[in-house]
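A single protein chain has been omitted; all remaining protein chains appear in their positions.
So that you can tell them apart, the chains are marked A, B, C and D in the order they are listed, and the count of residues begins at 1 in each.
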Amino acid sequence: MTFHPAVLTAMAFLMVGGMARVLVGPTIWDRLLGFSLISSKIIMAIVVFASMLERTFLLDIAIVYSLLGFIGSVLIARFLERRTEGEE
Amino acid sequence: MIEVILLVALLVLSVMAIESRIMRVSIVYLGTLSLLMSFLYLFYNAPDVAIAEAVMASGLTTLLFLTALKRYRVYRICFTNEAFRRVNDRYIFEGTRRGALLHEIEQFCIARELEPQVVCTPESLDLVAGSGRYDLIIRQEGDELRVYGDKENYFVDELEVLLILRYHDLNVRFIRSGDPVEEASVAEAEGEAS
Amino acid sequence: MTDERSIVSVVTGLLYPYVVLFGVYIILNGHHTPGGGFQGGAILAALFIGRYIVDPTNDLSITRAHLIEKAIFAAIVIVPAGFILTVAAQRVPALHEPYLVAMNLLIGVKVAIGLTILVFRYAFYEE
Amino acid sequence: MRRWLIIGFVVLLMAAVLYAANRYTDAAPQELAEYYVERFTEDTGARNAVAAIYLNYRIYDTLFEALILLVAITAMLHFFEIGGKK
Partner (left out) sequence: MIYAIGQGLVIVSLLFMAAGVYGMLALKDFYSRVVITAKVDTVGLITLIVGVMLMHGLSFFSLKLGLILIFELLTNPLSTHSIAHSAYTSGYKVREAGNDD
């Protein structure tokens, strides 16, 4: 097994660790935390994958995630917060 | 190798997203599912689809699901324990007896189409009750669990019967009180009328 | 509360022009690299979601946006009907690349406007 | 009981589909795909095969897709009239 596939496999195991927190986590914020961790892991996996194939255009997807990936978790976090404060 | 791991993860996540009864948790599952799926599209040499999946999943579908979810009513449960000054996550886990109780209350809420949200805090009871954010407050004092709820609410009536029947070993006691603000306003109105 | 509002809005405002730039790059480079009209339009629509996070005010006239979308759809029908479905496509091969760029641009703007209408309609009027 | 029936039905359906997919292994004719993959650059001037196909070879698909998006949004604005009047 060469270098890049080994790194990708290790990263898949790390993703499974984050997914365990998403599945187990007692509160919803724990699940969100696992979600944001998996999102950053995905970016790094895309970087390693593009480096393995030496294709520059594959990095566009990583740029999309790094620009827009936080919107999902910020939206869900805002939603939870507003639900608990808005009805006072 | 990575392909097999991610495909199995996709299976687990999709089954959990359908089976989970709390809608907001389902949204988080679906977000994770689209993250992993986007990488798999990339792995199968379809970068166009991967970009579309990434954008749609991160912003658009999440906002649509959350807007659809605004119609659900959230039932807020607060677990407070001021005696120990420390409240840990283990209070919420399902393994312990208290965790089983909280889990039972959550299932009870879900059966009546309410979204339960459990929050765990070491603040004092006055502060928690004064904020007026919570529908049900569970407070631990030594070996006793005291549950504070509304006075006139048939939901709390049913919950009281259930908890006293099943969890008598935890010394559950129910204390029913009306909203203090409402009581004051009612008293004022009565005074003006007389 | 105000603290969190300010930091999220500051960072989103910093990223705003780059998202516009990147969406336009995806649209205009759609015939060379992965991407194209739909993906770039979805990025531009996600931009408006970022704007919704920073400042949830509703100042989009949905009727006017819908009118613009209809006009762009007419253009999307007319451009291929005038070029690719006639004999001009075989006669003038030099026009192929401008045609691809123009179609990608039109589809991108249409998808961006359509998804923005959808999202704003659901975010502001669904109570 | 009803739930288990549904689960059993879905599992049976999945087994049937997998069996059928594995039974007939002959693929579709490859000439058209090979033609597209070899000739798309000189035909359309694009370097991305996906763009060449959805903007040139299969332009009707793209047109009706755009029409579908337009019709969906028009119907949404028509049936829920709150957002349309502004």
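Criterion: a contact is a pair of C-beta atoms (placed from the backbone, for glycine too) under 8 Å apart; a residue touches a chain by one contact, two chains touch by 3 or more.
Quick caveat: nothing in here was measured; it's all calculated off a predicted structure.
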Key: Shown chains touched by the chain that is not drawn here   = A, B, C
Absent chain, residues of subunit A that touch it = 3, 7, 10-11, 14, 17-18, 20-21, 27, 29-30, 32-34, 36-37, 39-41, 43-44, 47-48, 50-51, 54, 56, 59, 62-63, 66-67, 69-70, 73-74, 77-78, 80-81, 84-85
Remark   = Across the whole complex, the chain not displayed is touched by subunit B residues 78, 84-90, 117, 119-123, 128, 131, 133-134
Remark   = Missing-chain contacts on subunit C, rising order, are 1, 4, 7-8, 11, 14-15, 18
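The definition used in the following text is that only the chains that are shown with their structure count from here on.
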Key: Chain nearest the overall Cα centroid   = A
Inquiry  = From the C-alpha centres, identify the chain that is farthest from subunit C.
reply    = B
Cα-centroid distance, subunit B relative to subunit D, in whole angstrom = 38
Key: Centre-to-centre distance between subunit C and subunit B (centres being mean Cα positions), rounded to whole Å   = 38
Key: Residue list for subunit C, restricted to those that touch at least two other chains   = 26, 33-36, 43, 46, 49-50, 118
Multi-chain contact residues (two or more partners), subunit A = 57, 60, 64, 68, 71, 75
Task = Have a look at which chains touch which and call the overall pattern line, ring, star, complete or other.
result = other
Task = Mind listing each pair of touching chains for me?
result = A-B, A-C, B-C, C-D
Query = Which of the residues in subunit B come into contact with subunit A in the complex?
reply = 1-2, 5-6, 9, 12-13, 16, 22, 24-25, 27-29, 31-32, 35-36, 38-39, 42-43, 47, 50-51, 54-55, 57-59, 62-63, 66, 69, 74, 76, 89, 92-93, 117-120, 131-133
Residue numbers on subunit C that touch subunit A, as the complex places them = 8, 15, 18-19, 22, 26, 33-35, 43, 46, 49-50, 53
Query = Where on subunit C does subunit D make contact in their complex?
reply = 30-34, 36, 61-63, 66, 69-70, 73, 76-77, 80, 84-85, 93, 96-97, 99-100, 103-104, 107, 110-111, 114, 117-118, 120-121, 124-125
